[in-house]
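Working notes, beginning with the structure itself.
The complex is shown incomplete by one protein chain, all other protein chains being positioned as in the whole.
The letters A and B name the chains in turn, as written, and every chain counts its residues from 1.
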Amino acid sequence: MWTGIVFLAVIVGSIAFHVFTPWWWTDIASNWGAMDDTIILTFWIGGGVFILVCLFMVYCIFKFSYKENRKAEYKPEDKKLETRLTWITALGVAALLAPGLLVWNEYIRVPPNAINIEVMAWQWGWKYRLPGEDNKLGTSSVKNISDDNPFGINNDDPHGKDDILIESSELHLEKNRPVKILLRSIDVLHNFYVPQFRAKMDAVPGVITYYWFEPNKNGEYEVLCAEYCGVGHYAMRASVVVQDKKDYKKWLAQHKTFSNYLAEKFEQNSLKKAKIVKFNNLLSNEKSILKESN
Amino acid sequence: MTDPNLNKLPGGFKGMSTDIGSDQTAFKGVNWGKAMMWIFLLSDTFVFSCFLIAYMKVRASVVDDWPYPSEVFGLEVAGVPVPLLLIAIMTFVLITSSGTMALAVKYGYEKNRKLCGLFVLLTAIGGLTFVGMQAFEWSKLIFHDGVRPWGNPFGAPQFGAFFFMITGFHGTHVSIGVIFLFIFARKVYRGDFDTGRRGFFTTMKSDYVAIEILGLYWHFVDLVWVFIFAFFYLW
Partner (left out) sequence: MLDDINKDKKHSSPRTKSSSISGGERDVDYVRPADIPDQELYHGHSFLTKWIFCQDAKVIGVQYTLTAVFTGVVGLILSWMMRMQLGFPELFPFLTAESYYQMVTMHGMIMVVYLLTALFLGGFGNYLIPLMVGARDMVFPYVNMVSFWMFFVAVVVLMASFFVPGGPTGAGWTLYPPQAIIEGTPGSGAGILLMLVSLSLFVIGFTMGGLNYVITILQARTRGMTLMRMPLTIWGIFTATVLALLAFPALFVSAIMMTLDKVLGTSFFMPVMMKAGELLAYDGGSPILFQHLFWFFGHPEVYIVALPAFGIVSDLISVHSRKNIFGYRMMVWAIVGIGALSFFVWAHHMYVSGMSPWFGFFFATTTLIIAVPTALKVYNWILTLWRGNIRINVVMLFCLGFIVTFVNGGITGIFLGNVIVDVPLSDTYFVIAHFHMVMGIAPLMVIFGAIYHWFPLITGRFLDEKLGKLHFWITFLGAYSIYFPMHYLGFIGVPRRYFEMYNSPYMPSTIGMNEFISIAVFVVGAAQFIFFFNVVKSIRLGKPSGKNPWKANSLEWLTPDVPPAHGNWGEKLPVVHRWAYDFSVPGAKEDYIPQTTPPSEVIEAEVEKT
């Protein structure tokens, strides 16, 4: 008796928790409302099954608890019932799967007007690279990374020259313009995740992965790393600001392109470099003198 | 076939499932040890498959050039480079040892102590030769050509890594097989299988079926070599 009541309370409690929970997802700020919809659909179908199965179980506890003089029913199999249940379940599963796959199909096909933005992850922080007018990012390699070339952009690639480099952890996005996030990592696995955008994908060293979304709500959002990347994982945060086109352009104008950056660095370093070159020349001279004397 | 009731047994798939599902044994007349070896080999197949699939995946995706096998594995005989010479001999030796193993099993079942022992010993020697030639090949690659697990002068660094790992793992299998072959050759000569002498560790009676079980393992190791040969030397 009490057993049945407590189990019933667990089920009722679960439903109540779900209905009255203050813990729920953040307001969506991207085009992926369909993801929320599939979750809700799964809640209806899955939750329904959970409630039905558990209520059936509780009913059995109340109704068929042990009595000395009662005998259980003897029924090894019921082909008809089993077949029916199989089909109903299969239908339910198909009803969940089909919309899910449709949305996934949308998720992996990037709209052609999307702006390509590179997110470069490292232990433990983020940098961003935006394309110039050509909407193309220059090729890059971890091997090229140096003080003068923080993104490791390939110097021979003309597409890379007009890339806009953002060395702060704050990224701005234009409202209602789809973005294709191209993920790179220079060390271990990371994952660029903004809960309000719903979408996420791992950044894997050695390959470039991607996903896309369309921010549609102005505001500042926190970026979380969602793939364990070492002791600093929990502190690997950044921020994304979604704003109107005008403000976005203003922000964009504040940042340097790769060629500007190179030129500036060159100026800064030229004096230092000249000294180093001189010193190196001296060294090599000395070496050759030594060699000759040997 | 004297039992007239046998005709009434179901045939085809129905018969097969009835047989497997019947009581006591799923595989009629199969010795426990033999069944166990088969299942172990199935598991081991998965080990080698994982190695080889990983190798294929990496080889297909590396950026650097993969070394050209007939050059790397070539030998110079009297100043003339002969591709894959050593490997051809190694493969021949190993396949031949499979033949001698099969003969050992045959004479084992005939309870021919001497011939069975002889062929087990021959198989062991074949295996030992294989391992020896593999050691030669490794030392040539390491000391002469400068191939290392972390890099090599020919191209992609994964070449050395996968080569040493997979042939090394296979070589370990062969070496274990050789050790057991020598032990069993001694056991056969001593007549353990005729007298049913008890095992030192397991205290269970010896039986000639052990030779067949060992043979299963040996043939498997040979078969795996064929795949390694194809994937490393011919691709």
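We take it that a residue touches a chain if its C-beta (ideal position, glycine included) is under 8 Å from a C-beta of that chain, and two chains touch if they have at least 3 such contacts.
Just so we're clear, the structure is a prediction, and the values are computed from it rather than from any experiment.
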Kindly state which of the options B:L9, B:V82, B:A135 or B:I183 is in contact with the chain not pictured.
-> B:L9
In chain A, positions touching the absent partner = 3, 6-7, 10-11, 14, 17, 21-26, 32, 34-35, 38-39, 42, 46-47, 49-50, 53-54, 56-57, 60-61, 64-67, 70-78, 81-82, 85-86, 89-90, 93, 96-97, 100-101, 103-105, 107-108, 122-123, 141-143, 145, 183, 186-189, 191, 193, 195, 198-207, 209, 222, 224-234, 237
Interface residues of chain B toward the undisplayed chain are 5, 8-10, 18, 20-30, 32-33, 35-36, 39-40, 42-44, 46-47, 49-51, 54, 57-58, 61-64, 149-150, 156-158, 160-162, 165, 169, 201-205
